[in-house]
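Heads up, one of the protein chains got dropped from this complex, but the rest are sitting where they should.
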Amino acid sequence: MMNAQPLHQTLDHWSRFTLRQRLMRYGSMMLVFLVVAWALSSIDVIWEWVWDAPSQMGDLFGRMMPPDPSNLPSILEAIWQTVNIATLATMFAVVVSLPVAYISAQNTTPNAVTLWIGRFILVSSRSVNTIIWALLFVAIFGPGIVAGIVAIMFRSIGFLGKLLGEAIEEIDQRPVEALEACGASRFKIVLYAIVPQVLPAFFAVSILRWDINLRESTVLGLVGAGGIGMILQGAIDTFNWPEVSMVLITILALVVLGEVVSSYLRKKIL
Amino acid sequence: MNAVKDTWHKPPFIKSPALRYGLYAAVAIYVVLTLATLPIDWDRVSDGMRRAQRIFSGAFPPNFERSGLLIDGFLESLKIAILATVGGIALSVPLAFMAARNISVKPVYFLGRGIIIVARSFHPVIVAIIFVKAVGFGPFAGALTLVVYSVGFVAKLLAERIEEIDFGQVEAMRSVGAGFIPTLAYAVFPQIMPRLVGLGIYQLDSNLRASAVVGIVGAGGIGATLANAFGRYDYDFALAITMVIVGVILVSEAVSGFIRKRIA
Partner (left out) sequence: MLKITKLTKRYGSGDPVLKELDLTVEGDQLTSVIGSSGAGKSTLLRCINRLVEPTSGSVDLNGTEFTALHRRELRNARRRIGMVFQSFNLIDRLTVMENVQSGRLGYISTWAALTRRYPREDIRHAYELMERVGIAHYADRRADELSGGERQRVGVVRALMQRPEILLADEPTASLDPKTSEQIMSLLRDLASELKLPVIINIHNVTEAKEYSDRIVGMRYGRIIFDDKPGKLEKAEMDEIYAGVPAMDRAEVGAVA
């Protein structure tokens, strides 16, 4: 576009973007501005509350101080329960997600129908949030850790299956060809040419999901599915703010510890 | 020829046998113990199966009659997500500079990292409960929650991007005597801008997702509608809402993926 102009016109003038690019940029900025204005003007909030919010927040945090450790033993027990929920659910989910990943990867799925089934399992598992799964399983298993484990597991299958499926799709096909040329059966090809290539991704994804599940397990108790969330809910309901802050500190410690452990494992294994 | 070996064992992943078998045993004991102590009450489960059946039969067919309520709930979720994304990014940019090792000074760096870690560690639902208690029910609590959620994600990744920038450009700006702000504007911002836009679009998508959940504890949006329907045993309406949530999430994921691919 610029090249078509006579040289002397282009020389006394410089701009970073072409006209079209600039229009695109201004256009998107305008769009963002309009969307924000629409959201601000129509959202259903009581603005007095908004202006009052900082002092309300300050007030709440004031009441939380200092944290009250008197209930620490039962808090720690609930934390242990939370860890167990996350760990067991991750283990079960890993086992279930393997065949799902196998049928939802384009290069290993037996046929179009299985591919479709695999994709459907992944999408439905991933699109429904852990909390919603937990609501359902609390209704089935009753309040407690089992509902929590199953809820976390159902949500994790989609995550693990999707990432493992992608890892399977990215493998080097050449060893597969070599083993086909040796006359190996399908299962042995999977065992020797696919599994070793996917193994690092398998561990990385499982550890990552365990880390995420640790965080997710902390809220299960709010809908009655076990773990630390139960105690948090109880403390909030009784306005026991010092205990709330104690629970929050423990959760923080748990999550940070989980992150340290998972990054250590990742380094160790990969 | 007789000297040729005819046995072979795969070298184990963990060399020391004591450590290896110790680890296997520890894992086995952990799994057995935690599984054995799981409080599964089979009477409760069979009872629950009936209950589940009631839920499912109550849920079919999904009921779209109150679509007005559904749409209102969604619009509110969308507004929450938009405002939280904008607010979250506005907070994330300064925070990311604070938490970038190569730009920031030590005390500020630790402060920035600390804020990010706290923001990341708490599940949005927990944050939402606290905000609901502090500022009352409704979308404002939801927006505040998702601002915290966005900061935890955007500021962390943006800080990592800032730490990876080509520092030569910063030195070049300093060498011509530019101040701190012009240096940021000319040498740092152009390098992190694409990443920031990408993160913003991604975050809008995940805020929309999360807003469906935080509503369950009273922070407004479609989640509140869902929790109400569930609480009133309107399972057919709840299923309709869930189906629409899944649909919207899929669409929003596809759109955000498409846009990010285009600008990348």
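In this document, chain identifiers A and B correspond to the written order of the chains, with residue numbering beginning at 1 in each.
Following the convention adopted for this analysis, a residue touches a chain if its C-beta (ideal position, glycine included) is under 8 Å from a C-beta of that chain, and two chains touch if they have at least 3 such contacts.
The model shown is predicted, which means the values in this text are computed figures rather than measured ones.
Participant: Looking beyond the chains shown, say which of B:11, B:61, B:107 or B:168 touches the absent one.
Facilitator: Candidates B:11, B:61, B:107 or B:168; residue touching the omitted chain: B:11.
Participant: Who touches the missing chain here, A:76, A:95, A:113 or A:199?
Facilitator: A:199
Participant: Since one chain has been left out of the picture, which residues of chain B touch it in the full complex?
Facilitator: Within chain B, the residues touching the omitted chain are 1, 4-11.
Participant: For the chain that got dropped from the picture, name the residues of chain A it touches.
Facilitator: 172, 174-175, 177-185, 187-189, 191-193, 196-197, 199-200
Criterion: only the chains that are shown with their structure count from here on.
Participant: Please compute the C-alpha centroid of chain A, do the same for chain B, then give the distance between them in whole Å.
Facilitator: Here the centre of chain B sits 6 Å away from the centre of chain A.
Participant: Any idea which chain B residues touch chain A in the complex?
Facilitator: 30-31, 34-35, 38-41, 44-45, 47-49, 51-52, 55, 75-76, 78-80, 82-83, 86, 117-118, 120-123, 125-126, 129-130, 133-136, 138-140, 143-144, 209, 212-213, 216-217, 220, 226, 230, 242, 245-246, 249-250
Participant: Which residues, counting only chain A, touch chain B once they are in their complex?
Facilitator: 32, 35-36, 38-40, 42-46, 49-50, 52-53, 56-57, 59-60, 84, 87-88, 91, 123-124, 127-129, 131-132, 135-136, 139-142, 144-146, 149, 215-216, 218-219, 222-223, 229, 232-233, 236, 244, 248, 251-252, 255-256
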